[in-house]
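Okay, structure first, notes after.
The complex is shown incomplete by one protein chain, all other protein chains being positioned as in the whole.
Moving on, here comes chain A:
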């Protein structure tokens, strides 16, 4: 295999043999392992150049392989992943009540909405919304009374207070963001609607989040 080295590599190998040695060893009478390879020119590609690059490449791959475990250990570990689903029994939640459960360390609001709350959410024109999304896209079909949202304000991460604010949805005490009964942003600095967690109904009265 004839190998053409990138030009950025050759001066390094050349410097190894020529320049540095000359700096320190002006006396040419020295015999020893340092005075061996003076005669080669730095213009030709040699087996030694190939070995340098091959060795360096193996070293780089080794260092990267060793770095990965130290990066990966920062990711959620097996004991955290084991807690990544939460099962909730909805039957004790009365109409008009909001309960908060925890999923992956985050608060999840489960709101058992009254027909009036559902109506006000459905009747809101999309043009009034900062982050337009119909109510139907935020609940499961046939289960419109259940709104399940992540209880974290999309502004800077505070937990909003339920049944408060102009729209009787949520009000964030930190910076005054106001959400409606569908958890959509209506006023204040928050840019987006309250996020929806992945969840599914396992029975009529049970959901699994995550």
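Convention: contacts are C-beta pairs under 8 Å (C-beta built on N, C-alpha and C of every residue); 3 or more make two chains touch, one makes a residue touch a chain; residues count from 1.
Keep in mind that, in the parts below, contacts and distances are computed from a predicted model.
**Q** One chain of this complex is not shown here; going by its UniProt record, which of these names is it: "Quinoprotein dehydrogenase-associated SoxYZ-like carrier", "Cytochrome b", "ATP-binding cassette domain-containing protein" or "Peptide/nickel transport system permease protein"?
**A** Choosing among "Quinoprotein dehydrogenase-associated SoxYZ-like carrier", "Cytochrome b", "ATP-binding cassette domain-containing protein" or "Peptide/nickel transport system permease protein", the correct UniProt name is "Cytochrome b".
**Q** For the chain that's not shown, point to the residue among A:73, A:91 or A:127 touching it.
**A** A:73
**Q** Under the stated touch rule, tell me which residues of chain A contact the chain that is not displayed.
**A** Touching the missing chain: residues 16, 20, 23-27, 30-34, 68-70, 72-75, 77-79.
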